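Read through the structure below, which is laid out as structure tokens, and then see the notes.
Every protein chain except one is present and positioned as in the full complex.
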Amino acid sequence: MTEALSVKNITKAFPGVLANDNISLSVEKGTIRAIVGENGAGKTTLMNVIYGLYQPDSGQIFINGEEVTFSSPRDAIAQGIGMVHQHFKLVPSYTLAQNIALGVEPRKGIFIDEPALNKSVKAIADKYGFQINEREVTVDVSVGEQQRAEILKALYRGVEILVLDEPTAVLTDIETKELFVMLRNLVEQGITILFISHKLREVLEISDDISVMRAGKLVGTVKCEETDECQLAEMMVGRETIGGRMRETKQKGELIMEIEGLSVLDNRDLTAVKDASLNLYSGEIVGGAGVDGNGQEEFVEALLGLRPLTSGKIRIDGKEIQELSTREIREAGVAYIPSDRYRSGVAVEGTIWENMVPGEYYVKPYSNGLALAMPEIMMMSGTLIQKFNVATPGLDAKTGNLSGGNIQRVIAARELGLEKAKVVIASQPTRGIDIAGTEAIRQMLIDYANRGAAVFVISADLDEILSLSDRVVVFYEGNVLDAGYYDETIRQRISWLMTSGKDYCVD
Amino acid sequence: MGNVDLSSILTLSLFAAALRMATPIIFATMGGIFSSHTGIFNVALEGFMLIGSFFAVLGSVRTGSPYGGLLYAVIACLVAALVFAILHLELKANPIIVGLAMNIVAIGLTNYLLTATFNVWGVYKTDLIIGFQEVQIPLIHQIPIIGELLSGHFPLVYFSFVSVYIVYLVLYKTPFGFHLRSVGENIDAAESIGVNTKRMKYYGLLVSGLLCAFGGTFLSLSYLTMFSEDMTAGRGWLAMAAINFGRMRPVPSMIAGLIFGFADALAVRLQQFGLPSQIVVMLPYLMTVIVLFISAVVAERRKKSLVAKQNKIDIATPLQP
Partner (left out) sequence: MIKNFFDKAKNSHTWKENLVNLTTQLLNYLIILIIALFIGAVVMFLSGKDPIAAYAALWQGAFGNGYRFADTLDRSVIMILAGIAGSIAFRTNITNLGLEGQLYIGAFAAAWAGFTFTNLPAIVHIPLCMIAGIIGGALWTLPVLYLKMRWKIPELVPTLMLNYIAIRLTDYLIAFPFRDPAAPMAGSPLIAASAKLPKLIKGSTINIGFIIAIVLIFVTYWFLFKTKIGYELRMVGLNQDFAAAAGLPVKRSIFLAMTLSGGVIGLGGALMIQGFFGRFLGGFSSGYGWDGFMIAIIAQNHPFAVFPTALFYGALANGALTMQSVTGVPQAVVAMVKGTLVLFVTVKVFVENIRKGLRKWAM
């Protein structure tokens, strides 16, 4: 066995964070090495150092035993390292072949030799056993096929070490299986793969060795067949128990929100939600699981009046609200924590107080007629900011200067602080937030349900769903499917529903 | 108005005039397309063209040749484009605001130089300005209808249509165009394969300037051989509407440019029939708004019918048994 890649004593710091702390590891040629760790453990930073996107503060990189330095990804590619990012770097209007060969196109005079281009792409795809319609336009093909194109793009450039950043995050179960077959194929042909993930079961399925990172440090490297999920989990999270169940199931109260036969179109006017029904009860937390892009966003936006319904009824306390404006729906008692806090959660250029009062500024005592009542607004904002532990220099500070976790606290304070809402709709409430912030936000939601509200948490993070929910529904291709109440077997039911739309195993 | 019949308006010479009127718009449109494909919506086309018009006159007077004028215009427009590029790409200024300010600077600069160099106010018209000569295309100009329509134009008229083909070839058939368009569509993709995205944006803006120089030169050294204050009269904005209409594709954008040119020519023609000039000169601007409106309506219609079809398929094959 020969060593394909190794790094020695890599350290990389960002303002306030030591992202990689003295990391050393070495990878054998023709193996799959998984790098696992929590969000923010430093996996992606390490990969970006290896790929030349970041320059390490100190440390060395060796390829096939020789030391290399990269000043850009170009150098890394020249040395045979390719990376497939979570967000594909494909040009939407180009064909897959054009994307794969972009930058190294076969030429004929000053023009691109299109037939030669298609042929060479086909040849590479065949060599590694990739199924691909190279002449299809990129926007028209499935995510799985786009990912195959992205991998082929690296292989087309003669890459021998392939870094995959969370490759399964965007894939369906079946696509994941197909990917794993392809990866095995690649390894047999001598390609070395670095596989970043936080999904332990997948890692155990595909890799040869597993390196675990935590808080910027390499905790250790283990052989796949010598370890199991429990050991890895402990290495990943240390002594702390995160992702455990925080919710004690309570008895649900009366029916608050009824959603009946809801159908909604997406931005391209295609059906995104089909005839979905859901009831939300007082004191109950309902989890909405599902892979991103299965209609969750459109469903939630329809509930808030941000997206027109094509059919269906929504009732709060028996009163129909589907025809009302967003403001009227909110006045009927709906709080909303949007999934993308920077896009629709706050105005980042606005001050803290401006982001605290959009639900109240127009009613007494926060306004008197035409004018805003600033003392009342400041008093209310200040009280809530303090109650929800937002770390900010002041109410006049620019919201965009706060950390992601603090911005989410601002939103939670605004939506939950005055305790007016009967229904809370929280979409991806802890995405991209550190562990302490995550726990705090989850606790706020639990407390709020305990006070008698109906809480609906939508999350692509299954651990979050399992941590909070009394009952779970699954979004699958625009359908809202019932996974039932929380019990020991719910995880299995959810994963079946998420991947096949059926709550029994289809294999 | 009663004695005006349609056939006396819609003559061949009207269509020939439309080609002529469309020429500067098409040049500016092609220039704008180039920078749009690098992700910069260039709102300085109007100003670039105006600068081109003035320096073409200056160059023509100084060198005694329209080609000297063209050279002056090209150099001046490239400098203007370079200033835009440096402000936006190096000093990180907002491209829309810089572009709009470029137009204001262009008006001020050309008006100032007009008076400072030629000692006239508002309009400069003299025999010292040597314009281009019309070109008779050998065989074609003898063919009855086509000859009248296509022959006897100024060289830049032909070149504007050639430029459409060149822009098409460069953007869609060469590796350079491929890389350039990837910058506008997905800058991460471009960066990931090692395209120097900043350099591409420079190219986009400089080509914008180059083609606007041709458009400006045509305005002041072809049909009219003169310079007058603000003589571009919004043709740069019309070009932006044409790009919008054509979704940055050269040929559809050119068609929009031709429509605007036709409206321009029609305005001139209607004036000769005694319609109030103030009303008919609104025509190209009204036409622009109408074209934008129609393309929005058509786009919505098309989307709706497409969606109806797709949704039908969706419903016909239920996912749940």
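Each chain gets a letter, A and B, in the order it is written, and its residues are counted from 1.
FYI, a contact is a pair of C-beta atoms (placed from the backbone, for glycine too) under 8 Å apart; a residue touches a chain by one contact, two chains touch by 3 or more.
As the structure is a computational prediction, the values presented were derived from the model and not from experiment.
In the complete complex, the residue from B:L14, B:A93 or B:V268 that touches the missing chain is B:A93.
For the options A:F70, A:F299 or A:Y336, the residue in contact with the chain missing from this view is A:Y336.
The residue from A:N9, A:S24 or A:T326 that touches the chain not shown here is A:T326. Chain A meets the missing chain through residues 304, 306, 325-331, 336, 338, 343-350, 354, 357-359, 361-362, 367, 370-372, 374, 378-379, 382-383, 385-386, 392-397.
Residue-level contact of chain B with the missing chain is found at 43, 83, 87, 91-94, 96-98, 100-109, 111-117, 233-234, 237, 240-241, 244, 276, 278-279, 281-282, 285-286, 288-289, 292-293, 296-297, 300.
We adopt the following convention: only the chains that are shown with their structure count from here on.
Separating the centre of chain A from that of chain B, both taken as means of CA atoms, is a distance of 44 Å.
Chain B contributes residues 169, 173-175, 178-179, 181-182, 185-186, 188-195, 303-304, 307, 310-311, 314-315, 319-320 to its touches with chain A in the complex.
Within the complex, the chain A residues that touch chain B are 72-74, 77, 85, 87, 89-94, 98-99, 102-105, 107, 110-112, 153, 265, 268-271, 477, 479, 501.
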